[in-house]
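One structure is given below, represented as structure tokens, and several questions about it will come after.
Every protein chain of the complex appears in place save one, which is left out.
A, B, C and D are the chain letters, set down in written order, and residue numbers restart from 1 in every chain.
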Amino acid sequence: MTARSIAMTIDQVAVRFGGLVAISDMSFEVGEGEIVSLIGPNGAGKTTAFNVMTGFLTPSAGRVTYRNTALAGLKPHEIADLGLIRTFQRTSVFPNDTVYDNLLIGLHRQGRVRLLDAILGLPSARASERKLRQRAGELLEWVGLERRAHDAAGSLSYGEQRLVGVALALAAEPSMLLLDEPVSGMNASETHRFVELIRGIRDRGITILLVEHDMPMVMTVSDRIVVLNYGRIIAEGTPDVIRNDPAVIEAYLGHGAGRA
Amino acid sequence: QTIKIGVNEPLTGAFAASGTYVVNGAKIAADEINAKGGILGKKIELVIEDNKSNPTEAAAVAEKLITSDKVPVLMGAWGSSLTLAVMPKLMEYETPMVVETSSSGKITTTGNPFIFRISPPSAIEAAAFKNIVDKLALKKVDFLVINNDWGRGTAEDFSKMMKDKGIGIGLVETMDQGAQDMSAQLSKIKSSDSETVIVTTAVDQLTLIFKQAAALGLKKRIITTGGSQNPDQIIAQAGAAANGTMHLTTFLPWFPDKTPNPEATNYFIAEWKKRGFDFAGCTESFRGYDGIRTVAAAIEKAGKAEPAAIKAALWNINIKGLNGDIVFRKSGPEGKESGQSQPNVYLIEIADGKIEMKTL
Amino acid sequence: MLEIRDMVCGYGGVTALRGISLDVKAGQLVALIGANGAGKSTTLRAISGLVPPRSGQMKFEGIDITGAKPPRVLASGIAHCPEGRRVFPHMSVEENLDMGAYLRRGSGEIAADRDRIYTEFPRLAERRRQAAGTLSGGEQQMLAIGRALMSRPRLIMFDEPSLGLAPNIVERTFAIIRGIRDAGTTVLLVEQNAFAALEMCDHAYLLENGRIVLSGAGSELIANEHVRKAYLGG
Amino acid sequence: MKTIVTILAVAALASVPLWLRDPYLLNALITTGIFVIGAMSLNLLLGFTGQLSLGHIAFFGIGAYVSALTSLGFDIGLPGGFRLVHTPWPPIVGFVLAILIAGLCGYFVGLLSFRVRGAYFVIVTISFAEVVRLVALNWVELTQGPLALTNIPSVALPLPGFGELTLRTKFHNYYLVLVVALIAYLLIARLVHSHFGRSMRGLMENETLAVSVGIDVTRTLTIAAVISAAIAGAAGSLYAHYIRIIDPEVFAFINTVTMVIMVISGGKGSLAGPVVGGLIFGLLPVALRPVMAPEAQWIAYGGVLIAILFVLPRGIVPSLAQRLTRRRRGTTALAPVVLGETGAKEPA
């Protein structure tokens, strides 16, 4: 693990909402190309941690560094520009646009052309447009939603919308992907397929930080697991270590974990 | 076969009440003229259009009256901003308009030779007031005026006149046209060292000001100007709060005998009442009546209902209006003067809910 | 207890259910499984009256409830814990729970039920006064389950109740569901955690593309080759 | 299909002064056209970024005042005893300055909109318009306040080699307005169909998500606000030189309401919407005027507005387009039937 270069450093981060401590003194690292899972009971602070890493929340203390850039003070879209892209725990799509147009919007980072070129319809703008359309088609195929390409994203079922959410994140060309419960709402077979997808993403060199309650999935896919409870890290290690950690079992896994 | 006269007045929007009064006065004049056989052997026909209290509409209405209805002359448009918006159209189509209410000085000074105004701009009002000031023994005055050309013009012209007379000028406070709560301005005036307040605005705001001044215990002499006071309405609505207030007005429906043309005044008031209108509206509607009579006299004099002839004839009429002789004098840049008539101005006082002529 | 016959249902130009018939017997726990977009949620919405059926018939305890509005369906004894949490974001946890008991009278009993839910999900008790919209995803899910329980129905429908819950809470939730079935309340359960659902149910239906393609005891479905491959990841 | 309709519509509009001789109707068309340009600019904000500006008339009015003052000149005192004297420039310069300065104001309001959205943005824009109105009313030295700026010259187009063409007649002004409207239309069309337009849509539908894929809210909204304000400023300039007098009444709330009516009734977020809605509600008063009492005209105006929305709730153009496609496809178009979630949306 030490051989890898470090992608992200979370250093003594704390988050408070009024009197409520959501995260206290959280520090860990994610290496380049690694798949790390962040798990813990409901309300442990996992999504809050994502919010800090992507600039949606300013931490009460501590700092986050991504590829040697301190994220403090950066706006979410600036962080996205560094290649740090997330998905959301709740379904999140552009509901009134078609699935295809959703992906085109998601391709924002690739499609940037000068405003004037776009208004004047210059060839460079048109070429860029063609490229985007092709890429959107590829992504659709990749998540298996070709059939729904021209339906409004808001009319998809819950599970389908979650897939659109992941495709949108990929459209943004991440160098590191933060996935917040990507397989919730998918059944075991669908989850299997998704695990393959994630491995594919990692093989393209993209670092992944995963939040998920689906233990079989987490255990198969993770290189390393960080466990949070009440905003504190209570354990960290490989899946095998975590699986058998009594504190983790007590606080989180429960005793029927194997099945859940 | 009729002779058409265009009437461009606000019948909806903020000035609807006043515009409607003016139109009703105009109708009395038209009916009277027609009952006597019309002019040049034809009946006159008022083509009345609503300018919606909106300048853009006022201009559009003028365009319609002139080009679609083919009226050779107009009367309008109550508010100064409405009249100002109409003025380029008058130039464009070379059609004269009798201005019955607007008081902005600018109307007759920008060089529009198609304008003939029978209402007094504030400078004329101030000049008329000049003779009265000494007798009132004014020392220092504050102003509370509506924040438009009318109010600001009054504050300016009256201040100038009074400064010349050695009277001190204190605060000049303004209020927005739609404002309903003037307590802040009145509180400020209450603590100033002036003994008199000159107030210029329309009847509704006057009512509010009197009530609010009473509630604040403001005990200064209040003199209103501008000719849109409808004192009867003030008495009815402000009650005791109106007692002791003085008003510069241009028409005396309460004392027909003291008006320059008692016969006409009596006729007008009788007709007004017969039609079931509110007596309070007389002070507003008489201008519509005078305006139409002015137009009719000019057409008669012109001998034909054509814009150029009417415009020329307007310079030569001399009729007895309800508040003085209507004779147009030149005003504005040479060569393109507008016409301005000089109506009378009176001071009345409200005492014990009655209107009294202030004899000084 | 609940009988559905040939129900067809959809949104605008889309037909989501193409003629569904199913029965839920009193006191049973019935599971409904299927892929994303199969029409599971739509089935529950149709029963509770959120989506009006285009044709077909629904009867609950012998009374026709086809086309009835949600309040009437609830009043007749069917509660629906909707997909995706759907808590009232600007209301406190406690107020959300009270909304669950909206049609009930008798504040004492309601308070007792509320306390029971707080014991089941201590997290909620800690967050009593917090605006529900600021809860974490799993906390909201607990709240949604608790809120549905507050109405004390005779038939309760859960749409993916385990969604976003930590494994130990999932266990507890399933225990609660089995518990209410054992206490006599009928349950209709939609779950992506198909294995767990099939294991604990009395009867199960498999929905594909808006049609019921298979039904039987949970163990039968578990044993079915197609189900294993498509839904159980095996 | 769409282009054919557009070309036919433009041709029809261009032919009007050739056969319509009634100056009153031409006048109505010209003022309507000016307000349609304003409505198109409002649509850029409301229809494509979801931000409702209920103070849009501020940009229009600023354009009108800038243009009028540029061509009339002014002489004002500055703090410290200095005077700023401006001698009149040609109206065409005023037109350009109106666009620039209105755009600049749009920039500041756009910056604000980075912080406030939805209802809060609405009230900020209303407040902005009111403050601007009060400045126009009270800064008498510059704006003449309520005394109005009068005798504003007509636009004159420099024709190299021929001197210049003063657009005084209705005929000229009609084409001037039509050309400016066409340019504004094309500009907006290009903008919203570009990559940039997609960013605006993304922000409108789900801001959090849009930001998370790298869309810059401030930049996007600011650019939209600048362009929208600049177009409104252009319309204001046309207004000033056509009506030839302007006073603080131009900032009246009802003028913004008129634009809002044009946009939403025609169909916000559709390019043709404000044009269709604008022509209907610009000309409806003209049609009503001869047939009923003044108060009744307003009642009918409100009634027509309500009736249109009852029949075509998404606005004329989108609702009709939807019906057409439905008929062609034989099914309903796939509009999402979004269940619940009413509370999730901020009021605008």
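Methods note: a contact is a pair of C-beta atoms (placed from the backbone, for glycine too) under 8 Å apart; a residue touches a chain by one contact, two chains touch by 3 or more.
Everything below uses one rule, namely that contacts and distances are computed from a predicted model.
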Which of the following is the UniProt-recorded protein name of the chain this complex doesn't show: "Amino acid/amide ABC transporter membrane protein 1, HAAT family", "Dihydroxyacetone kinase subunit DhaL", "Fumarate reductase subunit FrdC" or "Hydrogenase expression/formation protein HypE"?
"Amino acid/amide ABC transporter membrane protein 1, HAAT family"
Check each of D:L20, D:L186, D:I306 or D:L324 against the chain that is not shown and name the one that touches it.
D:I306
Have a look at C:P53, C:P82, C:G146 or C:P161 and name the one touching the chain we're not showing.
C:P82
Considering the entire assembly, which residues of chain A contact the chain that has been omitted?
17, 47-48, 50-51, 56-57, 88-90, 180
For chain D, the residues touching the chain missing from this view
46, 52, 112, 115-117, 119-120, 122-124, 126-128, 130-131, 134-135, 137-138, 208, 253, 257, 260-261, 264-265, 268, 293, 295-299, 301-306, 309-310, 313-315, 339-345, 347-348
Contacts of chain C with the absent chain, listed as residue ranges
48-50, 69-71, 74-75, 79-80, 82, 86, 88-91, 95, 98-100, 102-103, 131, 133-134, 147, 151
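Definition applied: only the chains that are shown with their structure count from here on.
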So the centre of each chain is just the mean of its C-alpha atoms; given that, what is the distance between chain B and chain C in Å?
75
For chain B and chain D, what's the span in angstrom between their mean Cα positions?
36
Distance-wise, how many Å sit between the C-alpha centres of chain A and chain B, to the nearest whole number?
73
Numbers and ranges of chain C residues touching at least 2 other chains:
11-12, 14
At least two partner chains per residue is the criterion; list those residues in chain A.
151, 155
Chain D-touching residues of chain A, taken from the complex the two chains share:
54, 56, 75-78, 80-81, 85-86, 88, 92-97, 101, 104-106, 108-109, 111-113, 115, 118-121, 125, 128-129, 132, 150-155, 165, 168-169, 171-172
Spell out the residues on chain B that touch chain D in their complex, using ranges where they run on.
11-12, 49-50, 52, 54-57, 59-60, 63-64, 67-68, 80-81, 84-85, 87-88, 104, 106, 110, 147-150, 152-153, 174
Spell out the part of chain C that touches chain A in their complex, as residue ranges.
11-12, 14, 33, 35-38, 41, 83-84, 123, 127, 130, 134-139, 141-142, 160, 163-172, 192-196, 229-234
